[in-house]
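All protein chains but one are shown in place.
Order as written gives the chain letters A, B and C; numbering starts at 1 within each chain.
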C-alpha cells in the first residue's frame, strides 16, 4: 500500500520559464510527507517533532524531473517506503496527473531518525518501524518514465 | 540618511503571470531589513534574536505595488525609519530600478520590539533607539508613484 | 456569504523565530483566493488567466498580524468582497483557528482587473461582478482583534 494526496500547484510556485521551479516540487514532496503523518499515520509531524522529540531530516536525495508541471495542475503526490534501516528510512515519492500513471517527476529521499533535543541520530522507534512497513514500496514498483 | 541594498530578483520568485509574486516582494523588503542590521548597524539580526533575545516582528503592513518587477531586475531596496514609539518602530521600504527614483512598490511596516524568550512586547532599548534615529525618513520624503 | 478554506501551515513556512514568516501568511491568503476561484466560483484561476486573459493582480494591501501562527496549525482562511469598483475589487481575508472566531491576522487586498495580454487595467466583466457580489462582506463584519 502506498499513500497519495492531491495538491494544488500554486500561482507563486512557478519560475520565469512558466513551469514549476524544481525546489518547489521537492517542497511538495515534503508536504505529502507531512500529510502522510497526519492522514495515514494519525500523528501529525509537528506533534512528533515537538512532543515526541523525533524528527526525520533528509540526508540524501535523488530526483528526476521527467515532464514539466504547470500552474493549474493538481498533481497526485505518492509516497512509499523503499527501505527501513536502523536509523535511516528511504522514501520514494512521485507525482502524477489525473489518471495517467506515468510520473511527472520522482525522488528517492533518505532520511535519518534524530532526537530533536540533540539533533543526533537515533534508532527509529519500533512503533514507527511497524507502521512504516505498511507502506512498503518494492523497488520494482517505483515508477519511472525513463 | 536612508539605507539601500541591491538585490537580485530570482528565477523562482516569479508567478505564473511572469512578474514578481507580491509576497516575494515583501520577502525582499525583509531581506533588506536583515542587510540593514548586518551592513549598517553592525549587529546581524540573528545575533540580535539569539544572543540579545530581541526581535522586531511585523504587526502591521501597508503596501502599494505600482509597477511590475520582472526576472532580471536587480532592484535597489531602500529602508528608512518613519516613527519610533515606545516599543513600536515604523519603517518605510521602497524599491527602485537603476537610476530611476520612481518607486516600483513601497511598504509601511510597523514592527514591535519583543523579548524573544517570551514573545512579549518590550521597550525598544535606548542603544537601538539612537541608532535607528540616524535613519529617520520624513513622511514627505517617502516616495510614492501615485 | 463568505468563503472559507482550511490550509495546513507547512514545516518550511516557518521563520527563525519559530512562527509563521509573514510573507508566507500573505501567500496563504493568495492560496485561499485561488481556492475560491476553483471551489466557489467554478472557474480555476489558471483558466481565467490563460484562457480568458483576465487577471487580478494586487495593487494595494493592508495587513495586521494579531497572534502568531505556528507549525501544526491548520487555519481557516476566510475571504469576502468588501467593495467592487469599475476595475478594482477589494477583498477582506482573515485567518482563524479551530472554532475560535477571533482572527489571527487579516488583510484588506485591493486588486485591479487587467487584460493579461497587455497587463493594462480593464473593466471587471459583468459575469464576475455578479458572482463576486454573492460574497459581499460588510465592513462591520470584517473581524478584527483590536
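Side notes on the structure shown:
Everything below uses one rule, namely that a contact is a pair of C-beta atoms (placed from the backbone, for glycine too) under 8 Å apart; a residue touches a chain by one contact, two chains touch by 3 or more.
Because the structure is predicted, anything quoted here is derived from the model rather than measured.
For the chain excluded from display, the touched partners among the shown chains of the whole complex are A, B, C. Contact residues of chain B toward the unshown chain are 8, 10-12, 27, 30-31, 34-35, 38, 44-47, 49-50, 70-72. Taking the whole complex into account, chain C touches the unshown chain at residues 11-12, 14-18, 21, 23-24, 71. For chain A, the residues in touch with the chain missing from this view are 16-17, 19, 21-24, 26-27, 30, 46, 49, 55, 57-65, 68, 116, 119.
We take it that only the chains that are shown with their structure count from here on.
A simple rule picks the central chain: find each chain's mean C-alpha point, then take the one closest to the mean of all protein C-alpha atoms, which gives C. Each chain gets a centre from the mean of its Cα atoms; for chain A and chain C, those two points are 28 Å apart.
Mean C-alpha positions place chain B and chain C at a centre distance of 23 Å.
Centre-to-centre separation between chain A and chain B, using Cα means, comes to 35 Å. For chain C, residues that reach two or more other chains under the stated contact definition are 27, 30, 46, 49.
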